[in-house]
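Heads up, one of the protein chains got dropped from this complex, but the rest are sitting where they should.
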Amino acid sequence: MSNPWIAIGALAVVALAIPISMMVVSSLLRPSVPEQGKTATYESGEVPTGSSQKIKFNIQYYMVALLFVVFDIETVLIFPWTVIYRDAVSAVGMTRALLPMVAFIGILAVGLGWAWRNGAVRWVRSSRATKGADTYE
Amino acid sequence: MAVAAEYYLLLSAAIFCIGLFGVLTRRNALIFLMSVELMLNAANINFVAFSLQHGNLTGQVFALFGMAIAAAEVAVGIGIILVLYRNFSDVDVTKATTMRW
Amino acid sequence: MVDPTWLATAPALAFGAAALLLLLADSVDPDTTNTTVLGGIAVAGSLGSLAAAVYLLYGGVGIPTGEGGTGPAVLFGGQLVVDQMALFFMTIVASVTALVTLASMDYVREHAYQAEFYSLVLLSATGMSLLAAANSLATGFVAFELVSLPSYALVAFLKKNRGSVEAGLKYFLIGAVSSSVLAYGISLVYAATGVMRFDAVATAIQSGTVQTVVDGSVQAQSSGASVQMSILGVGIVMIIGGLAFKMAAVPFHFWAPEAYEGAPAPISAFLSSASKAAGFVIAFRAFAVAFPIGALAETGGAVDWFVVFQVLAIATMFIGNFAAATQETVKRMLAYSSVGHAGYVLIGLAALTGTGDGMSLSMSAGMAHLLVYGFMNTGAFLFIALAEYWGVGRRFEDYNGLGKQAPVACAAMTVFLFSLAGLPIGGGFFSKFYLFQATLNVSAWSLAAALVINSALSLFYYSRVVKAMWIEEPTGERTIDSYPTGLYTAIVAAAVITVLLIPGFGYVSEVAFRAVELL
Amino acid sequence: MLVETLLLVTLLGAGIVMLAPDRVAGKLAAGISVIPVALTTYMYYVFLTDYNGAGNALLSPGEVAFGTQVPWLNLGEYTVQYYVGLDGVSMPLLALTTILTTLAIVSAWTPIDERQSQFYGLMLLMEVSLIGVFTALDFFLWFVFWEGVLIPMYFLIGVWGGPRRKYAAIKFFVYTNVASLVMFAGLFALVFATDVTTLSLPAMATAFRTATGLPTIAGYSLATISFVLMFIGFAVKVPVFPLHTWLPDAHVEAPTPVSVMLAGVLLKMGTYALLRFNFTMLEATARQLAVPLAIVGVVSVIYGAMLALAQRDLKRIVAYSSISSMGYVILGLVAFTPLGMGGATFQMVAHGLISGLMFMTVGVIYNTTHTRMVGDMSGLADRMPWTAGIFVAAAFGYMGLPLMAGFAAEFFIFQGAFNAATLGASAPVLTSLAMFGIVIVAGYLLWAMQRTLFGSFTLETDYEVGRAAFHDVAPLAVLLLLVIALGVAPDLSLDMIQHAVAPLTGGGA
Partner (left out) sequence: MAPVSAPLPETLAELAGLDPNSVPVLVLMSLIGAAFIGSLMLTQTALVIWAKRKITAAFTDRIAINRVGPAGLLIIPADAVRLLSKELIVPDGVDRPAWDLAPLVIASSALLGFAVIPMGNGIHLADPEVGLAYVFATASIASVGLVMAGYASNNKYSFLGGLRAVAQNVAYEIPLILTGASVVIFAGSLQMSEIVAAQSQTLVGPIPSWYAFVNPFAFALFMIANLAEVGRNPFDIPEAPTEIVAGYQTEYSSVYFVLIYLGEFIHIFLGGAIIATIFLGGPAGPVLPGIVWFLIKIWGVFLFTQWARSAVPRVRIDQLIEIGWKGMLVLSLANLLLTAVIVGVIA
């Protein structure tokens, strides 16, 4: 059969074309009334202070990101196995097809357990947040 | 509609050189890291391309490993860069000169 | 044949199991600092690995069944091969790891992240053991990274210590670059030959046609395409570059002094002994099996790489030793000297004759030197660890008169240093002579001269430490109140083995020789 | 098995002493070091009775006394053995070693007052290596011991030495190590050239002596080049002018017992190695180069004596004069006559005893007066008569008074060298020049003695000078007796020596 990626590319073109055309249309329609103060970023009516692009944010976002990188890659390694698993079972028997993956996921689980116990996935809340949160819990 | 292997080779070489250039010129550790990833992925391009060329899966499997290793490398690298930032409050690789370089 | 076959990788498995066990222990009680348990697990794991390696080594794994052995254990369609050479290096790695973990028990006692420390060490050791058995560029690369990644973290382990972090960073940056260079080199070799298993690559080079591996057996590619020698050559050079990093050989040695100086001293010992050995084993195997110099020379086109290695060896020897002679701090001196030793071992690859006895001679000389070096250098660095534990300074003068306060440790250190210098009070003398002989065997006079000159030079800077320890008078007051058991045990053990390697060198050299012959 | 026992016992003793507490270390070491003495005496006796006719260990290895030979290890194509044994040359030197060590240890009780256990431990360790050097018949084994001597010596000088000890120790260490390297290079050039694969001394000897068609480099045969290299290597140990400069420093800085060992035994290692390697393995070359070698020997005789003249320090005097007496040994060796070579070997033993005696005496004097300068003292005789007496005796022994060992040795040497075929016409000249050296030393020693011992008592460094302790004088006495004994009955060792060197000198004593 023909190469499916042609069609996919076509859809990509369309998927880009639609929003862009909308932008164009809107740029033709919309008025432009430049005015002082309109362009201030929204901070609940206060005068904006500082830039949001330089603020330091919670390190735990990094932790989660690192964890994700690791586990996402593991899924990359799992997928080929899932695809051939059925044939493998019929070819070499269940244990030989399954055990390696069990070991793999087992090691993964050890790592996850370690990260879990060492608080890599525990979201430490600031005291203020905790105070607020207690009322909900 | 197969592309000749030489073009893949050229592509990967180009990417590798870009990465190398970044490694040699950039002083920001994060950009350094990205450049290294670029180099690794250049290798992956070769693997996938030539596994298609040679018609065996070895290369693709290696590409998977390559990705996994690259990810692990990033994880370790980010960690090190974080402690670097804590100690030197900067991610400039040339700033850290407690010892002679 | 070991039954089941995968048991042949027991040395690696022991490491891995111990590492996972440590993680589990840490998961059970995350903020434990119970060094006895954690360190105990680590030491037990390493000793188990050592026992397994030695048992298999003398159980004749890898020796053909015709000669009373049980033949090499081949796993995963030839991706891993456990033979004499692999076991030889597994033995080195295991013994060094045992010493290091034992010594670390005192070094990290106050530390918060002990379990992580030990498991990282053990994981790295796992990688080394696997690397020793890797019979394919793919498994080689993966194991190589498994060695490197934990060691990056280990070097930067002292998070509060700027030196340690900086060392970690530099080690990581250079390591990352060189591993990507290695990966690219591998990709080029694959592009040229279509295979990654060493023997298959060799077949491709000899036959000059692209090969492929069909369930374990090498056969010519159906298309019958021919090997692009130019691509292959570039690939080989890049692989050399990537491996030179782990061997800490010029020109990829820059990280070594930094990393060794900044890292916690047991880790410096670990890296400079075991990690280096790991770097060499893959190089030995790859260049002995995958890129046979004879075939390369015939088919032409590709580099004949042992010239490259000769240049590397000489450059490494001289740069390492001369830099070491100019150092002011002991640790850094040792770091540079270990670069110099990498140069010595490179002779194993530089003094090759195509195949046969010449190859066995030079390579086994390198292997023997690595083993002896494993003990004496580890011991020396562990002594530095002891000094750091005592808060002794880093410069030579700070060691003045140490011999009065800690005679045993200093005696051991003296043994290490003189043995490193090649005086016949330690195995270092024989291994160096063995290398010397290997160079003369191919009448590579330049290598021989470099070896002799550098040995003579090294005696000078090694004896500076000895002089400081025994002869100089103590400057300022230094109080040594505690004598850490673990460190002492490790150091003394290393010293005893170093000395015993004089009478025992015969076994080492014979096993090594046999191992290379069987490749 | 006796040799192994000897080595093991001494090694064990060294370990024990190392661990022993400081105050008992001295006595303990002395006690332990008696065992080797007893063993060697027994071996000596057995040798005299059973093996006296045994030939040279290298040339007729069949008759080696107390031999053991087991394979040790294979370095590539080379097989290294554990191979020890004794012949007429090494037996007396072995005896000398053990005896001198014991006496030196005893004489160390007074001067050594810090880190005793380490000191005596190192002394015994050095004894192990020395025993090994004189018994080993395999090159690697020999080389291990040869280098093994340096390390204890380095520490002994460096730790317990005098004010400039660091300099002296380093100088000694560097000199001797570089020397070994040179020697190593020279020897292995030959080994690779003659592709001998078993590295035992006899095997090498046969290989080198029968080697033909050696490559020539720059017109010189490889044999000559290696000979020169090895000669240089050993000459540093001997020492021979101009490679002697480490010796005076080492002697002056080393504590007395150490300089006893240094002068008494370590210098003999050099001549022993010369005899074994250069003059046995490369006999032909040695014969060709006899005249220049003899000249070197004579020069160091005269030169040593001249330098001795210029000294004020008793120790330096002895040191330099020992340079000159080692010159005699060279002269005797190159003569290649039974008397010459035998005398030379005998001179090793004799000089070992006498110089040890001298150094000990000086040491005793120094311990009480805390000075060694000739000018600083006079008239010691009436304060310490025993010491003085022995000093006089020793000095006479040194200048070769009859009935003393020195006389016998030097007499044989001159007699052997005077009409040595190898030296040809120049033999008489050189010999008489060498004799002239004695006269200088003799005169100078007499003068020095007269200044220090006799006349009215004065002492610059005003210390209370009394009789030396018994355990200081006893070793002196023992040594003196030995010297006299050997002087009266030189055949005690000369006989076996003659038999041992006979194969070199064309048979027949």
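Per-chain residue numbering starts at 1, and chain names A, B, C and D are given in the order in which the chains are listed.
Going forward, a residue touches a chain if its C-beta (ideal position, glycine included) is under 8 Å from a C-beta of that chain, and two chains touch if they have at least 3 such contacts.
Everything quoted here is computed from the prediction, not taken from an experiment.
For the omitted chain, the shown partners it touches in the full complex are A. Not every partner is drawn; the one left out touches subunit A at residues 1-2, 4-16, 18-20, 22-23, 25-27, 29-33, 38-44, 48, 51-53, 55, 57-58, 60-61, 64-65, 67-68, 71-72, 75, 78-79, 82-87, 89-90, 94, 97-98, 101-102, 105, 108-109, 112, 116, 121-123, 125, 133, 136.
Here is the rule we go by: only the chains that are shown with their structure count from here on.
When every chain is reduced to the mean of its CA atoms, the largest separation from subunit D belongs to A. A straight line joining the Cα centres of subunit B and subunit D is 67 Å long. Chain geometry summary: the mean Cα position of subunit B and that of subunit C are 25 Å apart. None of the residues of subunit A touches two or more other chains. Contacts between chains, counted with the stated touch criterion, involve the pairs A-B, A-C, B-C, C-D.
Of all residues in subunit A, those touching subunit C in their complex are 107, 110-111, 113-114, 116-119. Those residues of subunit A that touch subunit B in the complex are listed here as 3, 59, 62, 66, 69-70, 72-74, 76-77, 80.
Within the complex formed with subunit C, the residues of subunit B that make contact are 5, 9, 12, 16, 19, 23, 29, 32-33, 36, 39-40, 42-44, 46-47, 49-50, 53-56, 58-59, 61-62, 65-66, 69, 72-73, 76-77, 79-81, 83-84, 86-88, 93, 96-99, 101.
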